[in-house]
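One protein chain is absent from this view; the other protein chains keep their places.
Coming up: subunit A.
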Amino acid sequence: MSRLWPWLCAASVALSLLMLAALLTLLLTRGLGHFWPATLESVTLDSGEIIAGEAVREAPLPHRDGEERLYFTGNRDLDSHRWRWVAIDRIAERSTPRALVRLERSPWGDFIGYLSAFESGSDHLEGDAAWHALTTALAHTTFERSNATLVLQSATGETLRQPLNEIYRAHRPNAMAWWEKIRYWFQGVWQFLSEGPRAANTGGGVWPAIFGTVLMVMVMSVIVMPFGVLAAIYLNEIAHQGRLTRLVRIGVRNLAGVPSIVYGVFGLGVFVYGIGSSLDAWFFSDSLPSPTFGTGGLLWASLTLALLTLPVVIVATEEGLARIPDAQREGAVALGATRLEMLTRVVLPMAAPAMLTAMILAVARAAGEVAPLMLVGVAKLAPQMPVDGEFPYLHVERKFMHLGYHLFDTAYHGEDMQAALPLVYATALLLVVIVLVLNLTAILLRHYLRHQRGQSC
């Protein structure tokens, strides 16, 4: 036994690391792979039917031996289904024609097929000239290309006239060199990060959700930090250390364990329906019955999460305060510092790293929280960003988008689960990266503060 237990401990660590690595690998490959321009196949079945699409995965056939392959074929406007299972032994011929085009458009989702012609006014271009005209036109704004039309032909031979201004991106993956694919990949990632969602969150980017998440976390930090730090100072420095203080401390610690949806209910009842409705009645009665503050919004969501993370901040800050030797406090007092001067000039600067730790914990908790937000202000699709050029610039009453909720919505509420899945992975990866970046910033700041004072730990 005595020989075994170090191995057990080591195995536990290894298992934890393995799970973490598996999680990150899954998110990285699935999330980032989505933006890679996949090869398009033209498949001739033994029935003579021709389909074109991207091979996604293979699975055993349900009723007999053999495998079947899932193709993403797009063209929902032509045949109403975008996915096609094909038994592998029914495939007569597979090829990868260089001319196969994939267009990202809205509405109707992706088109996979051939470009026959490019029509703009009296111009009628065919073949490579049409492709060049298309790529040139896509570099311009939608408005400028509003009068052009594409003549498209699907693999099955149907012809389609497609207005150019509904198209976002076009590529011919089979004709691309590897560096073109890499450039295309970076463009895809950038568009994902910088653009708004489209097609009911099954496509496009997540910029409003990134912005909403970060802004909400920031507003929350601004609210929770002063409250938490003041409460910790009271508990550790001012309050008589008796039974009541101990009781309060235990209470605070236990608040950290309350399920987050409970905080959501509290936020809905107190902030939205209570305070929000009153605010509307007093200050925004002109716009009633449509509510201003009487409905979920950025402010109420931030307040709810501030409440949720308050125990974490108090506990972490208090631990930091308790670690400061009394000799430091006495040293300050012995030099003629009042209690306030001792606190502001010696104790609080020394506790700054602990406060940053508190903030890290609060941010990490808040950025990943979804359940309470659904009750107090997050939206599937926010019509306006919470910050814009209109006075007062920060609109805390507006609903906002949030990565966590966006993830949930994309995964479960989209019309096409298969198409949304890669976006779910990409969004999850992004959420992890954002929490990581926020934490890393605070960690670096803490390191800087410690280094500046010559503290070794």
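As a convention for this text, a contact is a pair of C-beta atoms (placed from the backbone, for glycine too) under 8 Å apart; a residue touches a chain by one contact, two chains touch by 3 or more; residues count from 1.
The rule is short, and it goes like this: contacts and distances are computed from a predicted model.
When the listed names "Tryptophan 7-halogenase", "Anti-sigma factor antagonist", "Phosphate ABC transporter ATP-binding protein PstB" or "Electron transfer flavoprotein subunit beta" are checked against UniProt, the chain not shown comes out as "Phosphate ABC transporter ATP-binding protein PstB". When the whole complex is considered, the residue among A:H124, A:R183, A:R246 or A:R345 that touches the unshown chain is A:R345. Screening A:A281, A:L335 or A:L394 for touch with the missing chain picks out A:L335. What subunit A contributes to its contact with the hidden chain is residues 240, 325, 327-338, 341, 345-346, 349-350, 452-455.
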